[in-house]
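Excluded from the complex is one protein chain; the other protein chains are retained at their positions.
To keep things simple, chains are lettered A, B and C as they appear, and every chain counts its residues starting from 1.
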Amino acid sequence: MAEPVRGPGRSTALGVARNPARLVAFSDAVFAISITLLVLEIRPPEDTRHLTHSLAALWPSYLAYALTFLLIGQVWANHHLMFDHLRGVDWVVLLLNTLLLMSIAFLPFAASVLAAAFREGHGQRTAVVFYGIALGLAASLFNAIWGYASRGHRLLDTTVDSAGARAISRRFRLAPLWIAAGTLLGALLPVLGVAMITALIPFYWLPIRGELARERRRRGGRE
Amino acid sequence: MAEPVRGPGRSTALGVARNPARLVAFSDAVFAISITLLVLEIRPPEDTRHLTHSLAALWPSYLAYALTFLLIGQVWANHHLMFDHLRGVDWVVLLLNTLLLMSIAFLPFAASVLAAAFREGHGQRTAVVFYGIALGLAASLFNAIWGYASRGHRLLDTTVDSAGARAISRRFRLAPLWIAAGTLLGALLPVLGVAMITALIPFYWLPIRGELARERRRRGGRE
Amino acid sequence: MAEPVRGPGRSTALGVARNPARLVAFSDAVFAISITLLVLEIRPPEDTRHLTHSLAALWPSYLAYALTFLLIGQVWANHHLMFDHLRGVDWVVLLLNTLLLMSIAFLPFAASVLAAAFREGHGQRTAVVFYGIALGLAASLFNAIWGYASRGHRLLDTTVDSAGARAISRRFRLAPLWIAAGTLLGALLPVLGVAMITALIPFYWLPIRGELARERRRRGGRE
Partner (left out) sequence: MAEPVRGPGRSTALGVARNPARLVAFSDAVFAISITLLVLEIRPPEDTRHLTHSLAALWPSYLAYALTFLLIGQVWANHHLMFDHLRGVDWVVLLLNTLLLMSIAFLPFAASVLAAAFREGHGQRTAVVFYGIALGLAASLFNAIWGYASRGHRLLDTTVDSAGARAISRRFRLAPLWIAAGTLLGALLPVLGVAMITALIPFYWLPIRGELARERRRRGGRE
């Protein structure tokens, strides 16, 4: 949350383009808090007489915890990747980013609904669709930020060239489609829908080919 | 929360004027935590038998969540704008800022009361007035900080001239009046009161004209 | 939470004296989270039929919230003041600081107990004593850090001379005694005990005379 660079930034046609460090720090805090609040949605058993059984019965909560933790962790990592390539932010980015954080901070609730439905054995379809919509909203807002910032290299820094920006776009664009497909599948077969959304996680751990501008790569990518 | 600049700052008549970076970092943390705790006020349905219906019945919680998230987000953005223009803080600013954070951190509770009243169909007037008072207190304390710091350019930096300070004052001063009007309206017609408070959000996304000192603007606003 | 200075610090007899920035950033985070979690201890009324009455009946929760918020806020401010004058930290400071944070993070629970007792009209004496012990423990650990670090100027920086260190010691030392007196008074007359603890807040907002080393003051206290 520290703010090493202070003072207003460059003027642009759309207002004052402020230093992104501040926005990134605030976003990081919201990611970190959302990810850590997830555990509060797992209620400890009140009766400890059959504790092994009670703890085992909470398996949907553990899965929803792990799934959502890893998904938010990935949004965090990709959020850094995105803002590393922006030379500034304007109020459109600020607005879209606030909406993105709003959808991320909502995920612990969606995870809790998902776990409850699988634990109770009722409402799984609804729960998967609800979870998918919340996650898909986050992914769409993420893409909206990148689409706005990279259109015509509007807010991009020299750390990324057009080929790199396109490589990143291709990577980011896949997530909302993938989540939409998983959500539709989950409306019919809830377990398969969750499995499809889960498959996003290993996919997004792969590094993006061609992320850095060619010139920077030749120099070893150092600043 | 990091603190790149260490050590006590300038002495002033009112005590030690410390570097504002530290205060801003702490405030950012409280804003980020408050905004993320909002989701804990939405209780997931315990019975998942009619989950679609139960989730739909929570619409007042979703609205209270979105409204309060966006309002706190705006206080955060304007808090940065304000402290960007301060060259230091004294204990009066420290005290007022602590009271401001106290009122912001209270908003998740007020949002929860607002949602409960609209969900239950009782007590909406009381809930809107309660919410309006909490929010209006925050807006008033925000103005008190700016009023104190900008009177006679007391704590202002060279990044803002008198015209800029007046432009910012006009912008900030509107919020408590607007909220007071929304609260009064809500005491009679709760839905309209909430609508009026909601209207603050699009208004405050517009950039402030004349925020930067003229000289800085001519140089392109760079530091 | 950022960490501008990296790498291990100076070796000392007691181990590696690491840069205090890191410790301060972590402590700040715990202060900010504790202060913001306080609101979760105020439970919104479930029945909104007599909402005005229900909200009014929560007055002990509001007071416990405000009291604890301001007390933690003051510990935060004084924690910064203290670490501003340390040139490094060793494992003793690290251990004492961890125990301090443990007692601070416990205060939301003590505040909740205090509010419950005054709301229910039973157990006020016990609740005030419980709250006083938790707060007094925090104040004692705070003094233990300063006592250890300032003995023989062990970890003090050049920003403070012996007279300044003594002025700070006098200020800090008062708090545990004051809280102990308030706790004892509260065991007999709970309301007066709370009033006495509350009186700490205005007292600690006054700046400390003679905090900066004389030399620094002559130069205007600038770094």
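List of remarks:
The criterion applied here is as follows: contacts are C-beta pairs under 8 Å (C-beta built on N, C-alpha and C of every residue); 3 or more make two chains touch, one makes a residue touch a chain.
A quick note: this is a predicted structure, and the numbers were derived from the prediction, not measured.
Which of A:Ala32, A:Leu99, A:Val113 or A:Ile179 touches the hidden chain is settled by the complete complex: it is A:Ala32.
As for the chain not pictured, it touches chain A at residues 1-4, 20-21, 24-26, 28-29, 31-33, 35-40, 42, 44-52, 55, 65-66, 69-70, 73, 76-77, 80-81, 84-85, 157, 159, 205, 207, 211-212, 216-217, 220-223.
Residues of chain C in contact with the chain left out of this view: 1-4, 6-11, 14-16, 18, 22, 25-26, 29-30, 33-34, 37, 40-41, 91, 94-95, 98, 101-102, 105-106, 108-109, 112-113, 116-117, 120, 122-123, 126-127, 130.
Definition applied: only the chains that are shown with their structure count from here on.
Of all residue numbers seen at the chain A-chain B contact, under half occur in both copies; the interface is built from largely non-matching residues. Fitting chain B to chain C on Cα positions gives a rotation angle of 90°, stated in steps of 5.
Of all the chains shown, the one with its CA centroid nearest the global CA centroid is B. Separating the centre of chain A from that of chain C, both taken as means of CA atoms, is a distance of 36 Å. Averaged Cα coordinates give chain A a centre that lies 25 Å from the centre of chain B. Among the residues of chain A, those in touch with two or more other chains are 1-2, 4, 25, 29.
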